[in-house]
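Okay, so here's the structure we're looking at.
Heads up, one of the protein chains got dropped from this complex, but the rest are sitting where they should.
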Amino acid sequence: MAETAVKEKEPLFQFGKKERHLITDPLNDNNPITVQVLGICSALAVTSLVYPSFVMAIAVIFVTAFSSLFTSMLRTYIPKQVRMIVQLVIIASLVTVVELTLKYLNYPIYKQLSVYIGLIITNCIVMGRLEAFAMANKPWRSFLDGIGNGLGYGAILIIVGIIREVFGKGSLFAGSPIELKIIGPTVDYFINTTDSALFGWYTNNNLMVLPAAAMFIIGILIWIQRSYNTKLVDVS
Amino acid sequence: MYTTRYVIGFILILTASVAVALTGLREVTKNKAAQNEDIFNKRAILSAIEDYLPDGKKVSGLSDEEVAQIFAQMQQPVLNMQGEVLDGVQAETVDMAQERKKPEAERRLPLYIYEHNGENFYILSVRGKGLWDEIWGNIALKSDANTIAGAAFDHKGETPGLGAEIKDNPAFAKEFEGTKIYEDGNYVSVKVRKGGAKNRTHEVDAISGATVTSDGVSEMLYRGIKYYQPYLEEIRQSEKAQGLLIQ
Partner (left out) sequence: MEFLNTFIKAAFIENLVLAYFLGMCSYLAVSKSVNTAFGLGLAVIFVLGITMPINWVISEYLLSENGLFGVDLTFLRFILFIAVIASMVQLVEMVVEKFSPALYAALGIFLPLITVNCAILGGSLFMVSREYNFSNSIAFGLGGGFGWFLAIIAIAAIREKIRYSNVPPALRGLGMAFILTGLMGIAFMSLMGIDPAAYASN
């Protein structure tokens, strides 16, 4: 690693305006999910609870950041004819690292995410960033770009997760050590619907638990975002 | 353009180094991962007797060591379909998914006997089919081998919010507590009834909107507990004898 990095002329770990932009841009103007429409599949499947969404977000940030870093370091050596396969091998091995690490650290979450961990490989955000950015930029900036896009993706994942879990289950962070029970029919919950005069009518919304709910929520998020950020409006 | 030799060489070196690195990582994490899986499965079995754990703890409150310790203290016979205890096998080594693929007569049945405050609990493992894929569960019977002390279910891919409620909604498993599998000495099992349970001793409420999964649970319980019949009968006989003795 060190040899390739030394070849760069400018300071290695510069963090100026340009670099900050690499992180903040994907959070709104160039959000991978709502603007670039990449990586939707996992956004739908794992977001019925916040905790798995959070773990998924961390995993994606890890994979985008390091695959960008490695691809960028190897970019001058990668033969153009097989660059997709090379990129995929890099991504797939990083995802395998994620899988093995999760099995090691937190088995229940590994079980819950099941095949969707593997699907990080085909999360188009990762591939898309490698093609669009890492193949043409220096390692440090590619790394930041990877983190930025991972964060933009993770942010949407967690927003959708919070909405779906609060309205679908009445809890937050279920399955994690800091589980919060907000509203539900037993005494464990913060608002107990069985004896509360105000919330007696309340029941969880089962629609929120279905994957289709994630489609509606993302659709509405896009709507809100584009109402404020009119330059994104689709003319077609 | 790169030469073909360069391309092939590049790919080979890349894949080889990646494969070596991953194999190394797997070797390092393998034992802990296997142990995690083991504890995960054991916790699932213990959730059937959640109300009777030592010191009134919940399954999530137990440390990995405590889980392992509880299993070390349990008797773990493995039965054949005739109800005979097989020699030299521990229940925790039986993989229910593999057993289900065998012909019925050759299946092995794991049984966990848990003791709490001098009372025996018998934990049975059952496995069946839900809407999309397999469902399974662990049923704890009290020492009379009749009353259900607790149940826990899981599934491979039921619909979230509908069939998946057998696992996600604790109220469903809770309903089984106190139901009985025998009526006047005849095996009847416990049924998941659509439209609400009428006879609370042998029926529980179905999950609305998940008819196929609910029927799957009924079928799984009926067939799965029936496998244990020969053994349960023995326990019931000896319990009865003991009861007479005390009187």
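Going by the order they are written in, the chains are A and B; count residues from 1 in each one.
Note that in this section a contact is a pair of C-beta atoms (placed from the backbone, for glycine too) under 8 Å apart; a residue touches a chain by one contact, two chains touch by 3 or more.
Predicted model, so just to flag it, every value in this text is computed and none were measured.
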List the neighbours, among the chains on screen, of the chain that has been left out.
A, B
Contact partner of the left-out chain, one of B:V59, B:V188 or B:V212
B:V212
Filtering A:A134, A:L172 or A:A213 for touch with the omitted chain leaves A:A213
For chain A, which residues lie in contact with the unshown chain of the complex?
34, 37-42, 44-45, 84-85, 88-89, 91-93, 95-96, 99-100, 114-115, 118-119, 121-124, 127, 210-216, 218-220, 222-224, 226-227, 230, 233-234, 236
Residues in chain B touching the chain absent from view
15, 18-19, 22, 26, 131-133, 156, 159, 211-212
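As a working rule, only the chains that are shown with their structure count from here on.
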Note: chain B sits from chain A at a C-alpha centroid distance in Å of 34
Chain B residues within the chain A interface of the complex:
1-2, 6-7, 10-11, 14-15, 18, 21-22, 25-26, 29, 32-33, 36-37, 39-40, 159-162, 164, 168, 209
Which chain A residues qualify as touching chain B in the complex?
48, 77-82, 85-86, 89-90, 93, 96-97, 100-101, 103-104, 107-108, 111, 168-169, 206-211
